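Only a single protein chain was left out; the remaining protein chains are all shown in position.
Each chain gets a letter, A and B, in the order it is written, and its residues are counted from 1.
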Amino acid sequence: MSGGLEVLLEVRDLRVEFQTDAGPVLAVRGVDLEVLAGETVALVGESGCGKSVTALSVMRLLTGRIAAGEIRFCGRDLATLPEVELRRIRGGQIGMIFQEPMTSLNPVFRVGQQIEEVLALHQNLKPAAARAQALELLQRVGIPSPATRIDQYPHELSGGMKQRVMIAIAIACRPKLLIADEPTTALDVTIQAQIMALLQSLQQELGMAVLLITHDLGVVAHAAQRVNVMYAGKIVEHGSVRDIFKRPAHPYTQALLGALPHPLAPARRLEAIPGRVPAASMLPAGCAFCARCRHAFAPCSTEQPPLLDVAPSHVAACWLHDKKRASSAG
Amino acid sequence: MTLSAPSAEQLAATETPFQQVWRTFRKDRLAMAGLYVLALLIVLALLGKLLTEWWVLLDPTIVRLPDKLRPPFSVPSPALLPAQVPPWGIYPFGTDELGRNVFARMLQGSFVSLSVGFVAVSISLSIGVTLGGLAGFYGQRKWGPFSIDALIMRFTDVVLCFPTFFLILTVVALLPPSIYNIMAVIGATSWMGTARFVRAEFLSLRERDFVTAAHALGLPEWRIIFRHMLPNALSPVLVSASIDVAYAILTESALSFLGFGVRPPFATWGNILADGRTFIFDAPWLFAIPGTAILVVVLAFNLVGEGLRDAMNPKLRKRAS
Partner (left out) sequence: MWRFLARTLWQRLLLLVFISIISHAVVHLAPGEPTDVDPMNPMMKAEDIAHIRQAFHLNDPIYLQYIDWLRDLFSGNLKSFQNGLPVLPQIWERFLNSLPLFACTTLVVWTLSFPTGIHAAVRRGSTYDRATTFIAYALISTPGFFLSYLVVLGAVQIFHLPVIGLRTFGAEGATPFVRSMDRLWHLVIPSLMSALTGIAILSRYVRSQMLEVIDQDYIRTARAKGLDEDTVIYGHALRNALLPFVTMFGLLLPGMISGSVIFEQIFAWPGLGQLGYNAISQRDFPMILTLNFIAAALTLVGILISDILYAVVDPRIRLQ
């Protein structure tokens, strides 16, 4: 990790809205995020918490609308940037890989073409140079016999190889930031480990930052330096990996970790979190986790807690950490 | 991360698939307009049949020579006998070259045109669902060197190659020109689309777990097909049905236009349109009214069919715009 870090990506109070049959609904309700140059930041949460929506809205790849908030990348607000300039950033300075490698590559274009396309677009390479570069990239992402593979169509590759091609496309122009939206969820466990190792080595080589979206805490423990925990459209806890795993401050984070089977611990009952995630259209007035929280007390159901300091660089959105209110709870 | 079972109040009352489809359908204004038109049409057709047969004043066959080619909303001439005077003292759609009340003829024709449409489509749906279901469900069984699926699908392909209208004309030329023959022929040449849809649905349903479960429970095959699979395969059939009725009515009118359609005494809108062709400059309403009526009704069926298709399509329903 390099010292003297600049803030690469700064998301402030992001709110994203979708149109549903029941009217407009906020899927992301005021998210603050920061990614420093060269570091890996994880965004964890269960399905439906809004983490993918947050990731997609950085590059405005959503069907929903950014209702409010700022997305500052290298000082410019991506939320309001004109389309023409946003396109220069997409693929060039920010790369993205998606969850479903099986459907993320265009079936009628050859693998090489799809990599060369992004090279030609952002680096103005001539076809011959682009092809050479594409070959190198395929080699770098660990695809065997790249010279044969480069002319093949996506349907001739396995899921793991397709994801490697996606990674090649995303890093082709040496972006400063790579957004990885659940990159290993759709892959077999053994391939998962390989892909994560590849991402880490690429990150070190290229010095790029990674925003890693996942629901898999195991992946987070190995790969990330800082972690954001998301629930029902808001960040509920943020801290370093150590802090989150050793001293989780928010009841939701605690419950998540408690639900993980521990390989070395004696067999014990996995703790399930009672209840379910509230629907985005039916959120309560107070803390969204209140109904399922075993530590809930008076203010929880009426006021939404802001992110409160727990320790240096460790915050949690829970009234338990507000000294004044917590003391009245007893 | 795990969740325990939701509590009773957290489980909102869910709706049946039918209610879901209806709710989505209702939002499509064009489709609802079509539905209203169809409801109106069915009422008119039934009423029409009753009225034109039982109410003497509305008899479409009354010939009134003094009142030939009168425009719509005109008043009958005083030379008429009391039995010939139209109800309400007015010709809402005018009269034709024989002085017949066009409004009455259109009412009578509505029932006939609709029944041609419905009967023809019933025939085509029966053939299509049967063949498609057989091909989808028993497809792998062999009859001689060929699989049932291959046999049925090749047969479908062969019939699809023939220009349908031409084939219908051919058959109509060979057989006696009765209305039942025409219904049968239209039905016998438009089953192919339905067969393909049903086969596709059955093929995918066959692999679904609930069918395997039913087999495992020892349910007899016919029960699995009729009670479990068929209700799920119905959605493309319903869409087809609506659009096929539209097509049948259009075909019947085209047949009549060429002179090969249903013969008198049955009046269909196609007939009236064909007759009106000769008088298009003297009495344009004779051509315009049935033509517009056919257009409106066929449009309504098409809109309802498309509305059903959109409402039943799960992909479109989940879209967040």
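Just so it is clear, contacts are C-beta pairs under 8 Å (C-beta built on N, C-alpha and C of every residue); 3 or more make two chains touch, one makes a residue touch a chain.
Every value quoted in this text rests on a predicted model; they were computed, and no experiment measured them.
Visitor: The chain left out touches which of the shown chains?
Guide: Every shown chain touched by the left-out chain: A, B.
Visitor: In the full complex, which of B:Thr52, B:Ser110, B:Thr194 or B:Asn302 touches the chain missing from this view?
Guide: B:Asn302
Visitor: Decide which residue listed in A:Gly92, A:Gly258 or A:Pro284 touches the omitted chain of the complex.
Guide: Selected residue, touching the omitted chain: A:Gly92.
Visitor: Could you pull out which residues of subunit B are in touch with the chain that's been left out?
Guide: Against the left-out chain, subunit B lists 30, 154-155, 157-167, 169-171, 173-177, 246, 250, 253-254, 257-260, 273, 277, 280-281, 287, 291, 294-295, 298-299, 301-303, 306, 315, 319, 321.
Visitor: Please give every residue of subunit A in contact with the chain that is not shown.
Guide: Residues 59, 61, 87-92, 95-96, 98, 100, 103-109, 117-118, 121-122, 153, 155-156, 166, 169-170 of subunit A touch the chain that is not shown.
In this text, only the chains that are shown with their structure count from here on.
Visitor: Between subunit A and subunit B, what is the gap in Å from one C-alpha centre to the other?
Guide: Each chain reduced to its C-alpha mean, subunit A and subunit B end up 52 Å apart.
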